[in-house]
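Here the complex is missing a single protein chain, while all its other protein chains stay put.
Think of it as A, B and C in the order they're written, each chain with its own count starting at 1.
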Amino acid sequence: MSTNGTNAILLIHCPDQPGIISSVTQFLADYQGNVVDLDEHVDRDHNVFFMRVEWEMENFGISKEDLPDYFRENYADRYNMKWELYFTSKKPRMALFVTKLSHNLFDVLGRQQSGDWNVEIPLMISNHEHLRDIADRFDIPFHYIPITKENKKEQEKRQLELLKENQIDFIVLARYMQILSSDFIGYYTNKIINIHHSFLPAFPGAKPYHSAFDRGVKIIGATSHYVTSDLDAGPIIEQDVVRVSHKDSVKTLIRKGQDLEKIVLSRAIYAHLQRKVLVFNNKTVVFD
Amino acid sequence: MSTNGTNAILLIHCPDQPGIISSVTQFLADYQGNVVDLDEHVDRDHNVFFMRVEWEMENFGISKEDLPDYFRENYADRYNMKWELYFTSKKPRMALFVTKLSHNLFDVLGRQQSGDWNVEIPLMISNHEHLRDIADRFDIPFHYIPITKENKKEQEKRQLELLKENQIDFIVLARYMQILSSDFIGYYTNKIINIHHSFLPAFPGAKPYHSAFDRGVKIIGATSHYVTSDLDAGPIIEQDVVRVSHKDSVKTLIRKGQDLEKIVLSRAIYAHLQRKVLVFNNKTVVFD
Amino acid sequence: MSTNGTNAILLIHCPDQPGIISSVTQFLADYQGNVVDLDEHVDRDHNVFFMRVEWEMENFGISKEDLPDYFRENYADRYNMKWELYFTSKKPRMALFVTKLSHNLFDVLGRQQSGDWNVEIPLMISNHEHLRDIADRFDIPFHYIPITKENKKEQEKRQLELLKENQIDFIVLARYMQILSSDFIGYYTNKIINIHHSFLPAFPGAKPYHSAFDRGVKIIGATSHYVTSDLDAGPIIEQDVVRVSHKDSVKTLIRKGQDLEKIVLSRAIYAHLQRKVLVFNNKTVVFD
Partner (left out) sequence: MSTNGTNAILLIHCPDQPGIISSVTQFLADYQGNVVDLDEHVDRDHNVFFMRVEWEMENFGISKEDLPDYFRENYADRYNMKWELYFTSKKPRMALFVTKLSHNLFDVLGRQQSGDWNVEIPLMISNHEHLRDIADRFDIPFHYIPITKENKKEQEKRQLELLKENQIDFIVLARYMQILSSDFIGYYTNKIINIHHSFLPAFPGAKPYHSAFDRGVKIIGATSHYVTSDLDAGPIIEQDVVRVSHKDSVKTLIRKGQDLEKIVLSRAIYAHLQRKVLVFNNKTVVFD
């Protein structure tokens, strides 16, 4: 396979020590890797080094096939790195989980359809039939998997099978109104992106707009985060807010908040697709 | 006393019913009250009507002295109103409570000194000596009243005496690091303005910047509210936020947050001085 | 026709004088009009009074048919009012003009389809074929009307015929890349909503993201306004901004800006649909 036009993206984190940047950039220079983007960050509290580097594979002196082993033996092991390697020639495959609300769904589908995002969406999964019509309009296979307290375990098994069959890389919960089990989450660590309709950690759980209204806040927010088994407490990827006032009712808070939810979830997905998010210690590094 | 240049400001809230606005505006029209500003709001959940109206006293057909009785008998009692009446000729008197941090203090003093605010500051009270020098530079009497667990009750009594002697109308806690007793608060209901260095209800209590850092939020905030006996849970007057990232340390969160604290507290004080804040049900109506 | 569930919305502006609010609210009270929303504003520089009042028609003592004449004779003429009267039972009809970019289009269609907006979209008009497929997916008739310098006059005539046939109330230019003639605009005064991809009045005209990049601004914006014959200078309905930095390229400015364009245009359309926008002196009053 030709690597024309393909970029490699390397994500690293490891204990900080002098010489890491120098080593990695020297390595790329030695093999004629034209660096397109380089970001690094040092967490000085925990003494951890983070790096994302993207370079062109055309003319690079090591093949896509040999690169993982080469990098592991010569660098990753030496610096005790956690690392991920991606090639832009491989389109990520995303599953969409939804329930009844369509605002996030339309926003995500519009971006994919317009070609703004480099992503495949091979399936939608829902515990309700409400949004099947939208899936049909966008030609995306729709799987209705209703959930009850009794059948949850077995239905999650069905979901997992579908995800596996479709070689899903990551999952987006676009206002999916079910809590995933720890077992399920364990299969997709830092690969399930949720949108919560509040400025976390304020108003976790159910009905945050009602709580915001009752508390009389002057600003509301939305938060996109990776799902962990601790409800609404996973690593935050992106947040945004909008000003409100005493004039707002719960209804107008919901309307204003849904605009936030759309933008915040889509920004988080985009950062994930660009491989710009690293997770450490239940927090994210999001390069921009 | 001449009422040239004096405005009257009337704040009302009462059960909503047809005809209130019509009654009040007709009353002002009948007595040649030139309305400078009129704001109203209806809380449709609780069926409560709120109004702020400001008019010129010059040429008004009822004197400042007679106005309260006249209004009570003809309107307030009829509509079962809670109401407050202010005249702009009377300068509000504010007490400043501080501890060690000076950013809010400088901001407040600068605004008063420049004449942007129509306010007297007859005294500062502090449980530490750190900021006496600033009080001196601005010619404001500084009272050092240290607080310990043992002497708190008696020291609050001293504070209350000072406030009374100085005919204080309202109190601003400009990063005053002591919790006021319920007794103390009871003397100044909806007249003590605090600045909390987080986006409430997220991170109440101590060290919110540290908590924000630990949680990995992407936006931090500040909140100004009236003090109630429920810590950091009083009616919110104003909030604002600023974007942060993984690059921020606790130290830079503090630096960025202090800019928010300054602006948010000063906006809240200004709204209070303009008599634009009404409190109902632990929430505020802030007219703008 | 029953008026159950129908609200009336009255928009007024006129020279300010004492007693207008009192008159109008008394009139509604007299005929048992239950006021749902009342907003007023006085432009003290030009001494102009603005009002929007919405009330329930059920049980109202004057019929929809008689209301216009009654109001004109008893109030509008007396106060020299400009006024508009709407009933929520009549769904506004919107035409969408597009060219090649789809982000605003998807956002508008998603909101209509989900039922968030009370609006009919009987047709799309475009000078390119690119977005026909999206129109098809949403079952909206698509009219391809290419424009050249030579045929512009005659093609605008075709557009106007289509708008008339479809009884269009207002037009949304969702990144329509043609300048409308003054003649065309004259038929839809304050009824054509445009989205411009800059923070006007900065960067009017073509390629604002390139200009923003060249100037090195730290914040970019988007502006929705009514179209007048003066390019990008019509009354502004809504604006919003997002922070950028030296790291942004023209390409990332465009990506970040498109999110603004979506939200800003949709907020403007929503305000227009709610009849919350009044125009005076090339500026808007937007009640919220």
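Going forward, contacts are C-beta pairs under 8 Å (C-beta built on N, C-alpha and C of every residue); 3 or more make two chains touch, one makes a residue touch a chain.
Since the model is a prediction, treat every value here as computed from it, not as a measurement.
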**Touch criterion as defined above, residue of B:32, B:89 or B:102 at the omitted chain** = B:102
**Message:** In the whole complex, not just what's shown, which of C:100, C:164 or C:218 touches the removed chain?
**Reply:** C:218
**Item:** Residue ranges of subunit C at the interface with the undisplayed chain
**Value:** 41, 43-45, 199-203, 215-219, 221, 235-241, 245-247, 249, 282-286, 288
**Complete:** Residues of subunit B touching the missing chain are 102-103, 106-107, 109-111, 113-114, 116, 134, 137-138, 245, 247, 255, 258-259, 263, 266-267, 288
**Prompt:** Which positions on subunit A touch the chain that was left off?
**Reply:** 18-19, 21-22, 25-26, 28-29, 34-35, 38, 40, 42, 243
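Here, only the chains that are shown with their structure count from here on.
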**Request:** Over half of interface residue numbers shared between subunit A and subunit B means same, under half means different, so which is it?
**Result:** same
**Asked** Which chain's C-alpha centroid is most distant from that of subunit B?
**Response** A
**Fill in**
Whole-Å distance, C-alpha centre of subunit A to that of subunit B, is 42
**Request:** Two or more other chains in contact with one residue: find those residues in subunit C.
**Result:** none
